[in-house]
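With one protein chain withheld, the remaining protein chains of the complex are depicted in position.
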Amino acid sequence: MKKIFSRTESLCEADTHYCSGCGHGLVHRLVAEAIDELGIREATIGITPVGCAVVAYNYWNFDCVESPHGRCLAIATAIKRLQPQQIVFTYQGDGDLAAIGTAETVHAANRGENLTVIFINNAVYGMTGGQMAPTTLIGQKTATSPEGRNAKNDGLPLKISEMLAGLAGVYSIERVSTDSPKEIFKTKQAIKSAFKNQMENKGFSLVEILSACPTYLGLSPLESMDWIRNTMSKEFPLGKIK
Amino acid sequence: MRNQKPETRNQKILLSGNEAIAKGAIDAGCRFYAGYPITPQNEIIAYMAQHMPEAGGVFIQSESELAAINMVFGALASGARAMTSSSSPGISLMQEGISYIAAAELPAVIINIMRAGPGLGNIWPAQSDYFQAVKSGGHGDYHCLVFAPASVQEAYDLTVLSFELADKYRIPVIILGDGMLGQMMEPVTAEAAEKPQRPQKKIWAATGCKGRKPNVVKSFYLNMGELEQFNLKLQEKYQDIRHREQRYETFNTDDAEIILVAYGMMARLAKKAVESLREKGHKVGLLRPISLWPYPADILKEIISRQPSVRFLVVEMSYGQMLEDVQLTVNGRVKVDFLGRSGGGVPSEEEIINRVRRIAG
Partner (left out) sequence: MASIKINREKCKGCMLCISVCPKKQIKRDEALNKRGINPVIFLDSGCNGCTLCAVVCPDMAIEVYK
């Protein structure tokens, strides 16, 4: 029998530190698979965020730069401008991209930087212990919305992808999910085409990936998948946004 | 924008401090600039907007100084020579980024054309960001090399030197100018323009792992003891720099009873005062620090051991910041007096002369 599914070259052998059922580990693999299928490992530079995925470079087998919280797209802009022939992507959480890094995100998108953005939306801050994120749902309990997020005090879940879609500089934005094999295949394709867009100089391509944080949703991995499918994707509808 | 005549060998060209710094950077092989408009350094960003693309480099006006310093981080991580510039409030926004740059050992060049503060302050010159630059305004134990030019020519030369030393030590370098230096114009010989700069390839940069193991540019050390080891390595580097890179100028200090200590534009005024006082028979001299970090402590100690009855008068456009480094070095062995104005006020030659007379008694 032939091995038909195994780790690809851009993913390291090392165990990850992620919690059981966490979406990061899964998406790391999808990114690695996409890069290897496109044959661009040796030309790729990844920018890692501050958040649970800060040490993603321990799990990827290509050059990486670790960014201060929120500044991935400023760093990526400079690297891509100086090395246009290389493939530059950022991997960011909802706090990194849509809270502290909002200005960098909006302006990199508005400049139409030819970059690939992998945006993990898991509706909480994981690394710091489950606080409210810009994408936390109304009523969702977190360490900083103990009674559940309420619109008056905390505003509504931030639709950064829809917001960015309005910018002329943006080439493509797609929202996908990891709540089932079917959705994971779509996520893989979305990631791959976002990289392909960059290879073909199409411009700013962002993939928003609804992902599970079982630990701070207070759910099992399986229940987290259901929560994404039945609750979260109602607030953050899947599909091509631009 | 004045359009520049084509430069010819060793010809002097009239430039403002800001333009001289920008030209020095490009002549030194800087090929990435990101910045944000703020008076009194707008001529730097304007110069870069025009000349950086001509030099085949990247110019970006960013959405904030916060983004600018992080773009410089990315450029440095790519192995390029890179620079940003701003003025006091903008430099405050950059402090986090500078700490990360120091921790990732990236060779940044950062220009602060100081203005009067605190807060929005105004656009008059000042030296009230000394602590921020020399004691490091960001988090963690780190240092930047800090230079203080006192002429437009020196601003050009120190900018070129900054790129060399930044690469040599993999350390951020700050040039502290002020609104006066930035705006005034003096003739400049642009020597670096004649010598093509070929900065060496940075093997640690993030350029794609073809033919090598992947590089990671980072500052996160989570495992027990790892960060402490890294800090010890940084401290060793700083100790080495303290020994090798102290720069200063002395003027009439050999037989001086009172020595003024002043840097940057303040030193020019102090020097005029020394000349006037010398004409009237006062044994007065000037020590002008050129490197503010590492502080030129060795020459201070040398002077004290040679002339134990000497007194120092520190003159600053602040309420006493470099003063503390002089006091730390002198450690009470001789008297240290202070004359300072800030908020746009500039100690005049006359005020310096009167103070010296009063000290001389």
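Letters A and B name the chains as they come in the text, with residue numbers starting at 1 for each one.
Keep this in mind: a residue touches a chain if its C-beta (ideal position, glycine included) is under 8 Å from a C-beta of that chain, and two chains touch if they have at least 3 such contacts.
Every value quoted in this text rests on a predicted model; they were computed, and no experiment measured them.
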item	value
Chains in view touching the one left out	A
Full-complex contact with the absent chain, from A:Tyr18, A:Tyr91, A:Tyr125 or A:Phe236	A:Tyr18
Contacts of chain A with the absent chain, listed as residue ranges	1-7, 11, 15-16, 18-26, 29, 180-181, 184-185, 214, 220-222, 225
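By definition in this document, only the chains that are shown with their structure count from here on.
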item	value
Distance from the mean Cα position of chain B to that of chain A, given in whole angstrom	40
Interfacial residue positions of chain B with respect to chain A in the complex	31-32, 34, 58, 60, 62-64, 66-68, 70-75, 77-78, 80, 82, 96-97, 100, 104, 206-211, 214-220, 222
Chain B-facing residues of chain A, complex	41-45, 47-48, 54-55, 57, 60-68, 71, 74-79, 81-83, 86, 103-104, 106-107
